[in-house]
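Below: one structure, written as structure tokens.
The complex appears here minus one protein chain, its other protein chains still in place.
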Amino acid sequence: MSFLDFFVVFCFLGGVVCSAVVALHPNILYAAVALIGSLLAVAGVYASLGADFLAAAQLIIYVGGVIVVILFAVMMSESIYKRRFLDGVKKMFLPTILSIALMLGMFKLLVSTNWGELRIPNYENTTIRIGQALTGPYALIFEYVAIVLLFGLIGAIVVARPNILKKDQDGGNS
Amino acid sequence: MFAGIAHNLTIYLAMSTVFFVFGLFTILTRRNAVGVFMGVELVLNAAAINFVAFYALKADSAQSSPWLDGQIFSLFIIVLAAIEAAVALAIVLRVFGAKKNIDPDQVMELRG
Partner (left out) sequence: MSLAEFLSGLNDFIPPNVPFFVFSIAAAVIVILGFAMPIGGICTYIERKVAADFQERIGPNRVGPFGILQFFADGIKMFLKEDTATKNADMFIYNLAPGLVTAGALGAFAAIPFSKYVIGADLDIGIFYVMALASLVSLGILLGAWSSENKWSLLGGMRGAAQIVSYEIPLGIALLSVVVVSGQMSMIKIVDGQAWLGSGSFWYIFHNPFLFLNFFVYFVAALAECNRTPFDLPEAESELVSGFNTEFSGMRFGLYALAEFADVIMFACVAAAIFLGGWHLPFVNIENIHLGWSLAGKSLDPLIQTLFMILIFLGKASVIVFVVMWLRWTLPRLRVDQLMDLCWKYLIPIAFFNLVGASLWVWIFKGQSMIELISGMMGAG
């Protein structure tokens, strides 16, 4: 067992535990904190699969950005985190059965297939190739994502802005 | 007992399976829009792990393209998740401001 193996197993166990907490913990803030853990575990998996750039991007965008936004949303809508927010036992029945069945089926598929060896140890600088791909064959998609990002941001600002239309009606006091 | 586990696809796929199932479970059972959103993040990450892992399986073999396809897809997933976070949480804040509640089952005034 090498350190890389240890690292992957560590990430796997951490990811499983944290995602279970996200799914099952009644307090939403703990779920958000557990989500940090599971995203970090995913970053670790990217790192061990040789995708450095992705691991760092995962840290910056998800952990530094998305999670902070989620925590802001949780803290700003104050009464949320004081309330249990799981469904009652009755409504949990069907999703639980479905999830267990799905997991068992997928694990059976996983174990029964021979996947073959990974080719990770070609330790290379992935940043250059990602850059070439983004300006080469993926240039159009890259531009498209950029436009979606722009419109998404504008939309988010417009939606979150408090009462932009009401302002004229009550004399600009709001 | 874990020797060579990092060079086998199984553990990565197992992790993504667990993420996917727990994410689905979260989406189905949470009575809170932010919680549902966290479930969506888990599902997206499960897909991203699969892209990267399957790319590593075929990397630099005869069947693979010279571009890091799997990693590029995961990169787009990360970026789109960021957009989704901005828009979804803006909507959540608006709904919370209007109804003091963010249970997705109870926000149905637009239902036809």
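To keep things simple, chains are lettered A and B as they appear, and every chain counts its residues starting from 1.
Criterion: a residue touches a chain if its C-beta (ideal position, glycine included) is under 8 Å from a C-beta of that chain, and two chains touch if they have at least 3 such contacts.
Worth saying up front: this structure is predicted, and the values here are computed from it rather than measured.
Touch, as defined at the top, links the missing chain to these shown chains in the whole complex: A. Although one chain is hidden here, its contacts on subunit A can still be listed: residues 1-4, 6-7, 10, 29-30, 33, 36, 47-50, 52-53, 55-57, 59-60, 63-65, 67-68, 71-72, 75, 120-121, 123-127.
The rule is short, and it goes like this: only the chains that are shown with their structure count from here on.
Centre-to-centre spacing of subunit A and subunit B amounts to 5 Å, using the average Cα coordinate of each chain. By the touch criterion given at the top, residues 1-2, 4-9, 11-12, 15-16, 19-20, 22-23, 28, 31-32, 35, 38-39, 41-42, 45-46, 48-51, 53-54, 57-58, 61-62, 65-66, 69-70, 72-74, 76-77, 79-80, 85-87, 91-92, 94-96, 98-99, 102-103, 106-107, 110-111, 115-122, 126, 129-130, 132-134, 136-138, 141, 145, 148-149, 152-153, 155-157, 159-160, 162 of subunit A touch subunit B in their complex.
Those residues of subunit B that touch subunit A in the complex are listed here as 1-15, 17-26, 28-32, 34-35, 37-39, 41-42, 45, 48-49, 52-53, 56-61, 66-69, 71-72, 74-76, 78-87, 89-94, 96-97, 100, 102.
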